[in-house]
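With one protein chain held back, the other chains of the complex are shown just where they sit.
Chain nomenclature is as follows: A, B, C and D, assigned in order of appearance, with residue numbering initiated at 1 for each chain independently.
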Amino acid sequence: MVRTMLLLNNGEILYERPVEEIINQQAKWFWVDFSEPTAQEIQYLSDIFAFHHLAIEDCLHLLQRPKIDDFGDYRFFVLHAVSNQKGKPEEINLFVAKNYIVSFRMNPNQDLDKVWNQVKQNPELTQKGPDYLLYLIIDRLVDQYFPVLLRIDDELERLESENFLRPSQRMINRVFKIRKDLLSLRRSLEPYREVVREILHPEDEKWKIKYRIFFGDIYDHLAKLLEMTDTYRQIGSDLIESYVSLNSQRMNRVMVTLTVITTIFMPLTFLAGIYGMNFDNMPELHWKYGYFFVLTLMSVIAGGMVIWFRRRGWF
Amino acid sequence: MVRTMLLLNNGEILYERPVEEIINQQAKWFWVDFSEPTAQEIQYLSDIFAFHHLAIEDCLHLLQRPKIDDFGDYRFFVLHAVSNQKGKPEEINLFVAKNYIVSFRMNPNQDLDKVWNQVKQNPELTQKGPDYLLYLIIDRLVDQYFPVLLRIDDELERLESENFLRPSQRMINRVFKIRKDLLSLRRSLEPYREVVREILHPEDEKWKIKYRIFFGDIYDHLAKLLEMTDTYRQIGSDLIESYVSLNSQRMNRVMVTLTVITTIFMPLTFLAGIYGMNFDNMPELHWKYGYFFVLTLMSVIAGGMVIWFRRRGWF
Amino acid sequence: MVRTMLLLNNGEILYERPVEEIINQQAKWFWVDFSEPTAQEIQYLSDIFAFHHLAIEDCLHLLQRPKIDDFGDYRFFVLHAVSNQKGKPEEINLFVAKNYIVSFRMNPNQDLDKVWNQVKQNPELTQKGPDYLLYLIIDRLVDQYFPVLLRIDDELERLESENFLRPSQRMINRVFKIRKDLLSLRRSLEPYREVVREILHPEDEKWKIKYRIFFGDIYDHLAKLLEMTDTYRQIGSDLIESYVSLNSQRMNRVMVTLTVITTIFMPLTFLAGIYGMNFDNMPELHWKYGYFFVLTLMSVIAGGMVIWFRRRGWF
Amino acid sequence: MVRTMLLLNNGEILYERPVEEIINQQAKWFWVDFSEPTAQEIQYLSDIFAFHHLAIEDCLHLLQRPKIDDFGDYRFFVLHAVSNQKGKPEEINLFVAKNYIVSFRMNPNQDLDKVWNQVKQNPELTQKGPDYLLYLIIDRLVDQYFPVLLRIDDELERLESENFLRPSQRMINRVFKIRKDLLSLRRSLEPYREVVREILHPEDEKWKIKYRIFFGDIYDHLAKLLEMTDTYRQIGSDLIESYVSLNSQRMNRVMVTLTVITTIFMPLTFLAGIYGMNFDNMPELHWKYGYFFVLTLMSVIAGGMVIWFRRRGWF
Partner (left out) sequence: MVRTMLLLNNGEILYERPVEEIINQQAKWFWVDFSEPTAQEIQYLSDIFAFHHLAIEDCLHLLQRPKIDDFGDYRFFVLHAVSNQKGKPEEINLFVAKNYIVSFRMNPNQDLDKVWNQVKQNPELTQKGPDYLLYLIIDRLVDQYFPVLLRIDDELERLESENFLRPSQRMINRVFKIRKDLLSLRRSLEPYREVVREILHPEDEKWKIKYRIFFGDIYDHLAKLLEMTDTYRQIGSDLIESYVSLNSQRMNRVMVTLTVITTIFMPLTFLAGIYGMNFDNMPELHWKYGYFFVLTLMSVIAGGMVIWFRRRGWF
C-alpha cells in the first residue's frame, strides 16, 4: 500500500495522489509512505524516485542495524521498531530530503500509521516541514523501547524476589533468556544513538536541522535506554551469581547433614555388627549386663559425636 | 508552595512577593522556589515563565538522570538529591538564567530548604548572584552522597569481618543488595559529573561562570564519589568470591570427614557381617581365639587406614 | 598462473598478454593476477614491477593480518579470504596504483576467480577503473564472512536448545571450539575494518577514491560482522555459564537424593543391627510383641524423617 | 612545628626566621615547612599567606586523592606518602608559587624531613629554585612506593609456591587482603600520575618548568608502579582461580575414593547380610561348602569392581 501527503506552496494539503503525479508537482514538501508494498510498488523506488541501488537493497534485506547514509540529495535511514512484540526489532526505512520524506517498510507497522494519523488530524504540523516529521517518527519509535525494557525490569524484580524464596534452574534459564534479549536490544539501541548523534551534528553542513532541542530530547531517551539495558544485564549477572552461591551454600548444608548422619551411625552400626557375630567364644555375650553396657556405650559415642560437631559449628 | 526572593538594583532584598509581580520588576536577580507545588502553581512554569514544554514535562516525569539542557535564554538542570534516605535519588529541577533561578521539586526536600535559610540568614550571599547560588545548591546536594557511601563502607567493613568469622548466605545476599545500590548510585553520579563538567566548560561562551574554583571543588568531590562506588563494588565482588572459595574449602573439609569415616568403617562392618552369617560350616567360628583374632584384625585395618590418610595429608 | 587484463586508451580490452609487454604499453590501466605462481613468476614482482622487498616478503610469508602499506607510487594490501572453509583465513595480496592492480595469492582462491570472470563478462565494469575493481574484490571477500558466521549462529542456536534438553560436556567442548574460531575471525575482521577505514579516509590526499558510498557499504558490513562475533562470543559465554549452573543444580539434586536415602535407612539399619546382637540377656527379644513393636518404631522413624525433609523443602 | 629556609638575592641562606618576617623580605625564594602544626600555626595559612579557604580545608580534611589546584598566584598540591608503613597513604600538602614553597602535613613525615636535611647539607641545591625542590619532594615520595610494592611481590611469590605445596584458605584470605591493598595503592597512584602529567604539560603557560627531564623520570616511575599494581592484582586473581581449581580437583579425588569404597563394600555387606538372616529354611546355609562359596563370590565381585574402576580410569 502506498499513501501520499502533499503540502502545496499555497498551504493546501492534498492526500492520496498517485506517486508519479506528486514528484512532478510544485510543492513545499510531500510524504510518501510505503507499507507492505507490492512488487510493483517497490519498483517506484528505483523508477520514480531513482534512489541509489545500495539503499534499495538495504530496504529489501532485513538484516540491517540502524544507520544513516548520505547520498548527496537525500539521506537514507534504517530505523528499528519494537512495538510489534515479536521480540525482534523490525526495520523501517526513510529517505529524507529537503522537500520530501519517503517511508518504507516491508511489514505493517502501527507506529508509522499512528504518526500518519496524528499529522492528518493536526494539519498545522505539516507546516513544520520534513525535519519535524522526522522527529515525530523517531520519537515514537524510540519511545516504544521503554515498555519493552520496563517489562524486563518487572520480570527481573519478580525473579529476584523468587530467587530468595525458592531458587530454581527454570528461573535462571529465564534470566539467561532476558540477558540474550538485552544483548539484542543493545545492538539495536547503540547504532540508533549514533543515528541521532549524526542528525544533531551532521557531517555535511547542508543537513543542519531546526529542531535540535527535540532531537536532543530523543538523544537523552536513547542514553537512558542504553543505560537501562546495561543495568539490567548487570542485575541479571548478579542474579545468576547469587543463584550459584546460594546453590553451593545449599549443597554445603546437604553435605553436612549427610556427613553428620553417616559419622554418627556408622560406628554404632559397626558395634552392633560386632556383637552380631556368631563366634563360639565371645565372653561379653554371656555377661549379664553386656547388652546394657553396649547400649550405654553407643549412647556415649553418639553423644560425643554430637558435641564434637556442635563445637565445630556444623549444625 | 512557592517562595520568592528578589534582589533589587538598589541592593534591597524582598521576600515572598507573588510570582507575577517579580517577573515584571526591575531587579538584579531573583529566586523562585517551588516545593510540592499545587496543580495551579505548576501552571506558572508555562504561563508566567513560558518555559519550554519539554523541560516542564521533564519536571513532572520522575525518571530522569541528571542533565543540563540549554534553551537559549536559560539552562534547565535535572539534579538528584539523596538526603531523604529512601535509597532512591529524588529529582530537583532548576531553571538558571543570567538574572534568575527557578527551583522546582514535586516532593519536599530539606536540602533546598537549608540553602534557602542559609541565604536568608546571610543576605550578603545574594550579592554574589545566581552562579553562586547554583554552587551552593549543587554543593549541598553532592555532599549528601558522602554519608550514603560511608554507610555502605561501614557495612562492607562489618560484613567482611563477619565473613571471616561466620560466613553465611544472608550476609552474601546483603552484599548483592549493596552492589545493586552502588549500581544505582553510579547511574546517578556519572551524569552528575557530566553536568558539572558542562558548567565548568560550557559549550556556549555565554554561560561562562565566575566561580570556577568552587565548581572545580564539586567536580573533585564527584570524582572521589565515583571512585568510591567503583572501589566498593570491587570490594563487594571480592567478598562474594572469597565467600565462594571459603564455601568450597568448607565443603572439601566436610567431604574429607565423610570419606574418612566411611572408608574406615565400611570394611570393618563388612568383616563383622561375614562372621554374622549363619552357615553351618564356618570353621573360624569354632576356633577358640577366632573372636579375638578378628578384633585384632579390625584394629590393624583401622590403624592402617588412619596411617594411610595421614600420609596423604587428609587430616 | 598469471592472468592479465589491459584497458587501452582507445577503450579496447586485451587479455592474457605477457606481463613484460603490459608494463611498457600505453594503457588506461591493467590488472595482473597471480594465482599459485611458480618460483619464476614470483620473480616478476621484483624484476618487472620492482615492488619493495618488504611487501614481497609479506606476500610469501603467510602470517599476516589485513593491512595497508603505502609505498608512495602504489599501496600494498594484505586481505583475508574465508571462502575455502578450512577454518583459517587465507591471504590475498594486492598492489594498487592509479593505473594498475596486481593481485597475488600463493593458493588458489575462487573469490578472485569469480571477480575476474564477472569483469570479463561485463566489460563495461573496466571503465570504472582500479578503484571500482578494488571495491569488487573487497566486497566479495568480506561477504564470504557472513555464511561462516551464520553457520556459527545456527550451531549456537542448536547447542542452546540441546543444552536445555540434555546438557553434556561434549556440547560445551563444542562451544569452547566455537569461541576459539570467533577469536580468530575477530583477529581477521578487526584489522580489515581498519583497512577499509584507511581507504575511506586515506592519510595521503593522493589516494582519495571516487566510490566512497560503496566502500562505506563494506564498512557497514564489517561493523555488522564484528558485532556478530562479539555477540556470538557473549552467547557462548552465557551457554557455558548456564551449563555450569545447570550442572551444579543437577549435582544438588543428586546429593539431596543421596542424603535423604542415607538419612532414612542408616538409623533403621542400626536398629535392626541392635536386635541382631547375640547377647544372652536381651529382654526385648523374648517379649511377645517385640518384633512388631520394633517394626512400628521403624515406620515411625522413617515417617518422621520424610515429614522433616518435606518441611525443609528437600523433595 | 614550623621551619623556614630563605634564599636572599645576594645568595645568602637564612634558616628558622619567623614566618611573618619572611613573607615581607626581599628574597629569591623561601620554603616554609609545617609539621604537626599547632592550631595557632595553622592560622598562618589564612592570616599570613592568605591561601584560599578551599585549599586550607583540603589540608585539614584527610580524605583527599592526589591533585593539583591552580589558584592563580600559586598552585596547591595534595600528595601521598606511604613511608609510614601504616598501609594507608598519608597526606602531604604543598603550596607552590614562583618564589616559595609551603609544605604542610598534620602528622610527622620523615620523607619531608629527609629532603629538608638534604637541602640543608647541600646549600647549592637552593640555587635551583622551587621547581627543583618540588622535584626532590615528589621524587622521594614516589620512590617510597617501590618497597611497598616489592614487599607485595615477595609475598605473592611466597604464597604462590605455598599454593602448590599446601593450599589453604588462610593463604587465599591473604591474597584477598593483598588485592584490597593494591586497590587502595592504585587509587593513590593513578591521580598521582595525573598530577605529574599536569606538571609536565601545565594548562597555564605560566607554570612551565625547567626540569622536565627530571619530572619525566618520575612519570616513568609512576607508570611502572601502576603497571606493577595491575600485574600483582592479576597474579592475585590467577592465584585465587588456581586455588579454586585445585580445590575442585582435590574434591574430585576425595569423592572418587568415597565412591570406590562405597561401591565395593555395599554389595559385599549386603551379601553378608543375606546369609545373616535367620529364616528356618535357607538351604545354602546347610551346604557344606556354602561359606567358602560365598567368600569366593565376594572376592569375585570385589575384583570385578576394581577392574571396572581401573578401566574407567578412576584410580
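Heads up, the rule we're going with is that a contact is a pair of C-beta atoms (placed from the backbone, for glycine too) under 8 Å apart; a residue touches a chain by one contact, two chains touch by 3 or more.
As the structure is a computational prediction, the values presented were derived from the model and not from experiment.
Asker: Of C:Gln25, C:Thr38, C:Gln127 or C:Asn173, which sits in contact with the chain we cannot see?
Answerer: C:Asn173
Asker: Please pick, from B:Pro37, B:Gly236 or B:Gly276, the residue that touches the omitted chain in the full complex.
Answerer: Here the residue in touch with the unshown chain is B:Gly276.
Asker: Even though one chain is hidden, which residues of chain D still touch it in the full complex?
Answerer: Residues 164, 213-214, 216-217, 220, 223-224, 227, 231, 234-235, 238, 241-242, 244-246, 248-249, 251-252, 255-256, 258-259, 262-263, 266-267, 269-270, 273-274, 276-282, 313-314 of chain D touch the chain absent from view.
Asker: Please give every residue of chain C in contact with the chain that is not shown.
Answerer: 52, 54, 63-65, 67, 69, 71, 166, 169, 172-173, 176, 179-180, 183-184, 187, 240, 243-244, 247-248, 250-251, 254-255, 257-258, 261-262, 265-266, 268-269, 272-273, 275-278, 282, 284-286, 288-291, 294-295
We take it that only the chains that are shown with their structure count from here on.
Asker: Any idea if chain A and chain C meet via the same residues, over half in common, or different ones?
Answerer: Mostly different residues.
Asker: Fitting on CA atoms only, what is the rotation between the copies chain B and chain C? Please report it in degrees, nearest 5.
Answerer: Superposing the C-alpha atoms of chain B on chain C needs a rotation of 145 degrees.
Asker: Roughly how many whole angstrom separate the Cα centroids of chain B and chain D?
Answerer: So the centre of chain B lies 25 Å away from the centre of chain D.
Asker: Quick check on chain B: which residues sit in contact with 2+ other chains?
Answerer: 244, 248, 251, 255, 258, 262, 266, 269, 273, 276-278, 282
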